[in-house]
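One chain of protein is taken out of this complex; the other chains stay put.
Right after this comes subunit A.
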Amino acid sequence: MEINLNRTDYLQVGVTSQKTMRLLPALGRKATQKVAVADHDGVITCFGMKKGEAVPVFKTLPGHKITRLDLGGAIGTPQEKIFVCAGSEVKGFTKKGKQFLSFEANLTESINAMHVSGADLFVCASYIYNHYCDCKDQDYYLSGDKINDIVCLPAENLGRIVPVLACQDRVLRVLQGSELLYQIEVPGPPSVLELYNRDGGTNSEDILYGTVDGKLGQIRLTDTSSSSKWEIDNEKKKGGVLCIDTFDILGDGVKDILVGRDDGTVEVYGFDSSNEPTLRFEHVLSESVTSIQGGCVGKESYEEVLTATYTGWLTGLTTEPQQAEAGPGEEVKMSRETQSKVAALRAELDQLQMKVLQGREKYQQTSQSSTAVSAVPVFSVNDKFTLCQDDASYSLALEVQTAIDNLLLQSDVPIDLLDVDKNSAVVSFSECDSEPNGNFLLATYRCQANTTRLELKVRSIEGQYGTLQAYITPRLQPKTCQVRQYLIKPLSLHQRTHAIDQNRPMNTLSLVGQFSFAEIHSWVVFCLPEVPEKTPAGENITFYFQNTFLGTQLEATYCKGEGHFKSDNISTISILKDVFSKEATKRKINLNISYDINEESVGHTLRMIHPKLEYQLLLAKKVQLIDALKELQVHEGNTDFLIPEYRNILDESDYLVEEYKKQPAHLERLYGMITDLFIDKFKFKGQNVKTKVSLLLEILDNYDLDSLMNFFNEA
């Protein structure tokens, strides 16, 4: 079933956070719905569309940045009360814009997730979960990692309150009162939770989740356990999921899943006869989609997908067909509505222009005064720095509310900057002076007009750590730039996992010394990504990690005065050892480091690398042959005379080339890691083998697992 949705822009408000736009319930059967949206200026705008124009219902005064918006109301009545949270305060408004509630949650941190259901209010602030009923404190829970979103299964149907927290450490925590009932492992850090069909489905037990790395799924939660209904991987490397809604936009009687992502992708998933979700529609907006809703806004009886984007655009993708206005042989005619809209806009622009000119003049005048200062307010930057599992590289996405003029990237560690197709900015690398200024990368991106979102990729090397800084200059007078810092951690290619294979040969690094739990935790945070900054509750803690590039693993267990780190990769252990001793020396802590090296582990790691290396070598060899074979094919007219292997290469040539392009410098990286492994193995034995590296590279050039193993054993 094909669906064609046409884009219409309605209105622009300020910068919006995730899940801050909702549609109010319709009054009649076919009537249009009103839209409530809240932005970073603290303004709630409620509007409806009349004859193609946005007619405001109400607009509140500016205040604190609003981070969430939800609808509520007494159970059984239309859910048309608007709740917003700003700072640590929750406010309630009627659909007419009258404030009826102002509730100070008295949290030290600001609220970043909220759910309203009847008289129950659930709020979360980084690690803390709170449940209020009629504004009275009920339950409290402290999570092990940051809470990204919260949802609560409908209590009216279940007869009990089941809150679900989406936590950064890749689990969904299901609570009962103030206690953890059970937790569910999900494939990525969950960023958003939503009730399936807005009410949890037939049994009120189904929830939908989306992850930071772009995965989606549906889970059924029962009293004691959970079961995954479906999961969608992110094969095309689209952006992370920011918002989900359930709505039948296809009109086939089955509810569809609407998804908005942080790279601007809007998707509609329909369900086929076997109840598997399939992608039915995709549209790409130029900026992050922060909220998504299905309903009827622009014109009655035409359903649409309404989205809110980061810079505050409310855009509808409607089933209403675009009018074919232009008749043959005449100029493009704008509809009268549009004309008046344009005229009004132009008038407003002229006025603004005048005001801005005055402001500019005044600002210029202050430059004559010797006491005045120039302070430009901080503009908001939406950034995301994440490790991509597939190609073991970091992706940096930056988004500003107005067009970006240029971007300066500076790094004090050697990193590679990769080309991203979506990014149209002109990059230019500048000469670096590692001495005395410690620059290893200086690159400028000059952006094309109207670029509000920029995405780039960075490849790091494990063991080399430091900071990547991005200076963002938007096209806005007076010109300012903002710097953002991103840490490249020593074990930058590691990722949290839920469990590891305990049967592998392991090397162990043990630390004993006079350090507190918080201190050793801070070192682990320093070394490894995806570890919560807060010191975990309890006496000791265990984290599991996986190297995204090689697949080797790491287990970190530590408590006050003691720490054990187990990995099958000797290089990982070596890096940890170096960093820990450096950190301890910095704090003048006497550290007793001991290690237990398992000789077998080196062979094991080499065997793990072997299939990857072999595949890459074979691929390189095949790709090299393609051109010559093609020429033969052209010359001879057919391929019958070729041996099957070559014929096969010709048949698969497109795929091979594609695969080869996908992983640039893959071989070099593998070679680098094998070399590190070699050096580290002998470092633990107290031998310096740097002189033999050239021999090793020679062996790698004529690669064969056995000879490599022998070399490792003999040298």
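We adopt the following convention: a residue touches a chain if its C-beta (ideal position, glycine included) is under 8 Å from a C-beta of that chain, and two chains touch if they have at least 3 such contacts; residues count from 1.
Methods note: contacts and distances are computed from a predicted model.
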In UniProt, the chain not displayed here, chosen among "DNA replication licensing factor MCM4", "RNA (guanine-9-)-methyltransferase domain-containing protein 1", "Potassium channel subfamily K member" or "Bardet-Biedl syndrome 2 protein homolog", goes by "Bardet-Biedl syndrome 2 protein homolog"
Sort through A:P321, A:G637 or A:G686 and give me the one touching the missing partner chain. A:G637
So one chain is hidden, and I want to know which residue out of A:C135, A:L349 or A:A499 touches that hidden chain in the complete assembly. A:L349
Missing-chain contact among A:Q138, A:N197 or A:N406 belongs to A:N406
From A:R198, A:K299, A:K341 or A:K457, residue that would touch the chain that is not displayed: A:K341
Touching the absent chain when the full complex is considered, from A:R160, A:K237, A:K479 or A:R587: A:K479
If the missing chain were put back, which residues of subunit A would it touch? 7-9, 12, 311, 322, 326, 328-329, 331-332, 334-335, 338, 341-342, 345-346, 348-349, 352-353, 355-356, 359-360, 362-363, 366-379, 401-403, 406, 408, 410, 412, 419, 421, 423-431, 436-439, 442-444, 446, 450, 471, 473, 475-484, 627, 630-631, 633-638
